[in-house]
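Here the complex is missing one protein chain, while the rest keep their positions.
Order of writing sets the chain letters: A, B and C. Residues in each chain are counted from 1.
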Amino acid sequence: MNTKINIAGVEFKNPVMTASGTFGSGMEYSSFVDLNKLGAVVTKGVASVPWPGNPTKRVAEVYGGMLNAIGLQNPGVDVFMERDLAFLSNYDTKVIVNVCGKSVEEYIAVVEKLNDTKVDMYEINVSCPNVKEGAIAFGQNADVLYDVTKKIKEASKKPIIMKLSPNVTSIKDMAKAAEAGGADAISLINTITGMKIDIERQTFVLANKTGGMSGPAIKPVAVRMVYECANAVSIPIIGMGGIATAEDAIEFMLAGATGVAVGMMNFVNPYATEEVVKGIEDYMIRHNIDDINTIIGAVH
Amino acid sequence: MNTKINIAGVEFKNPVMTASGTFGSGMEYSSFVDLNKLGAVVTKGVASVPWPGNPTKRVAEVYGGMLNAIGLQNPGVDVFMERDLAFLSNYDTKVIVNVCGKSVEEYIAVVEKLNDTKVDMYEINVSCPNVKEGAIAFGQNADVLYDVTKKIKEASKKPIIMKLSPNVTSIKDMAKAAEAGGADAISLINTITGMKIDIERQTFVLANKTGGMSGPAIKPVAVRMVYECANAVSIPIIGMGGIATAEDAIEFMLAGATGVAVGMMNFVNPYATEEVVKGIEDYMIRHNIDDINTIIGAVH
Amino acid sequence: MQARLQARGPAHVELKEAWRKADKYMFMKKVKAEVISSKMIEKDIYDLCLNYEGAKDAKPGQFVGVFPESDAHLLMRPISICSFDDKTLRLVYRVVGFGTDEFSKLKEGDSAIILGNLGNGFDVDLCKGKTVVLMGGGIGIPPMLGLAKTLKEKGITDDVHAFLGYRDKNTFLDKEFEEVCNVHLASDNGEIGFHGNVVDALKSSGVKADIIMACGPMPMLKGIKYYAEGENIDAYISLEERMACGVGACLGCVVKTTKEDHHSHVNNARICTDGPVFDARDVDI
Partner (left out) sequence: MQARLQARGPAHVELKEAWRKADKYMFMKKVKAEVISSKMIEKDIYDLCLNYEGAKDAKPGQFVGVFPESDAHLLMRPISICSFDDKTLRLVYRVVGFGTDEFSKLKEGDSAIILGNLGNGFDVDLCKGKTVVLMGGGIGIPPMLGLAKTLKEKGITDDVHAFLGYRDKNTFLDKEFEEVCNVHLASDNGEIGFHGNVVDALKSSGVKADIIMACGPMPMLKGIKYYAEGENIDAYISLEERMACGVGACLGCVVKTTKEDHHSHVNNARICTDGPVFDARDVDI
């Protein structure tokens, strides 16, 4: 039985990854799951310098999911390299660093610092809805996305994954722009912008007013977008959005995802990632599937 | 206590309406709720001629909601006038006819037929994701939307509500285009395009592959979009997307909606509309609110 | 049309009243129903008895919507009425997914949330004095039991033959059919009764049907439609489709019809309200 997948020349022992920002750099969940069992750990967004993030309240529960407006708090690439990357290098799993920035230069600064480390790939976050500058603005305009992708790709010694925002009219156009700009892969979806109002206190629940929605509630939108992109580009796709179980993961793969990531559901079930790995194997046995690659995009 | 609201000169006894396509023309639910208690009945989409809709399966359950790809099956405006409108005219509630078409001419044909009837307003559906021509294409491009709005407005003897699609990068731009085109109000959100795959049978669950997602799962997106539009245009907004209770309805009103509509949750609780009306009154008492209009857009 | 529209006043009040009074809408509510008993009667097949106020208005072939408790799974699950008396409703269903699995865990004293009664049901009056053939396949068998019982209890006819098709020897409900009518078993693998489908079982039985009433999987219903049309026998078949509302509002559950449907005039009838029972000639399956 083969569960290995390959994205841009990087081989993953299985398709299961962690969604950026929901798993720290693996440390916090290493007491629940064996990181060695995962295809990859995708880190929280890393910037060129420390970012304080947004004021609290930063998280809110919504029906079948949550909103977050963390605002990309992170210690910056130097601390990241020294501590988090060092920690991760103890494990036999691929490391994908999620990169954030407020300008192309900031993204490139992170990429350049990490170029000679053991990081396997970069995931470029051009889709965070919770910071004012950069980020999502880069991910909502195909021309800008093309440009940003091209510049980062030029600076990068590792394959780059462009992480797309679902808050767009045509996800296909964004995927094509990323591909044209030289992206080695795309990942989707980042969170969908949402809002929650406390009707008793008559206030926004989040200090940031809006937040990014994630969790099972967004899964159908994510699956649809993965499907659309799979039919629009030929680079591999990492699918995410509400994955809680192996069944969810397989739904994404059938729609066209090569890799899959578990996000918010780590909070609900800290064992989720390992369970998804196991569940995919069970599905393969049940359906007599020798090679997981055969189900990628099998429904069309 | 005043629960009356006014949209483009039409007075509604309360803000609670039915979301188009989830309540037929009121007949089916008249054995559960007293239509006289509702602010308005918004009908299923009506076209100039009968439409057969999409093949089955047309509906699928998803986490906290559902997908539909009905494809606007409807008997056409003639049967509608003769039967449904006649039925509705027995009730003391406002009648908003949801209008669909594959070309501007088709929308106008419906509007013109209904211009001299007792219909109170039109809701122009430029946002149905389930039909190939017209519909959503009109609702995803601001210039086209402006144009369509203008032409329909010119043909209309009644106020028109443009129903917006959430499947866009900027809902604000769409709202502004509708306003500029002469819309008297906007309603949002129509369904978000989603997909469900049956992993055991390895097929799409819906014959149409994709469907429109509705229900509690989409509420945070809908509330956010209503809020954004309320800050972008000065015409009234009818808010919908996952409303199940009075609390949900009030959340939309605080975000800026003048009217609110209950959609999919009618299927889950056929008494929902009347309960929302009652619950809004309870909230007003609890919070010492004399006039419901004072809460519209109160959180900002 | 405009003329008719103008004259709508009294005429349409009539329509509304007719609607409200129509027999099939006598009981149409969403209610909590207490579980009297719930048991597994065959692998994955459950038998649920409920204390249900709508039972007294039930007709064989109607169905109810059963709502899961889960907040993630919001839609009702359509389940045919298997049998009923003045106060109790019996549902027999197969566990196939989330909802039915959840229902299978119900225990005496729990409650189930029911939307009913839905659909038209079988018109038993059509059977008066005739040789009636009831055909049930798999999980389509339960609703035929209520029909067989009604035909017997109401003395409509005493010439009733039930052809029951199972996968294998693991039959269910057949003993209860035997109490009210003639029973002919069939099984896909030949382990019990006729080896093959119920249509072939009927053909080989020598029973001459005046009228057929049936529920079961689509291939079986197609077979019956074809057979009945060939033999010029009236056949009424109960159909299934994915449903959202169950009350005719969402247009999710349509079936292609050979005649213009009365709702949308596009040859697409709603199974939940115009059916689930149709004259086999009227549907294009």
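One rule holds in what follows: a residue touches a chain if its C-beta (ideal position, glycine included) is under 8 Å from a C-beta of that chain, and two chains touch if they have at least 3 such contacts.
A quick note: this is a predicted structure, and the numbers were derived from the prediction, not measured.
Within the full complex, the residue among B:24, B:39, B:64 or B:297 touching the omitted chain is B:64.
The chain not shown here is touched by just one of A:28, A:92, A:105 or A:282, and that residue is A:28.
Among A:82, A:105 or A:143, only A:82 touches the chain left out of the display. Within the set A:16, A:124 or A:264, the residue that contacts the chain not displayed is A:264. Within the entire complex, the positions of subunit C that touch the omitted partner chain are 70-73.
Contact residues of subunit A toward the unshown chain are 21-24, 27-32, 44, 50-53, 56-61, 63-66, 68, 70, 73-76, 78-79, 81-83, 85-87, 89-90, 117, 215-216, 264-271.
Keep this in mind: only the chains that are shown with their structure count from here on.
When chain centres are taken as C-alpha averages, the shortest distance to the whole-protein C-alpha average belongs to B.
Per-chain Cα centroids separate subunit A from subunit C by 47 Å.
Counting partner chains per residue, subunit A has residues 63-64, 216 touching two or more of them.
In subunit C, 71-72 are the positions where the chain touches two or more neighbouring chains simultaneously.
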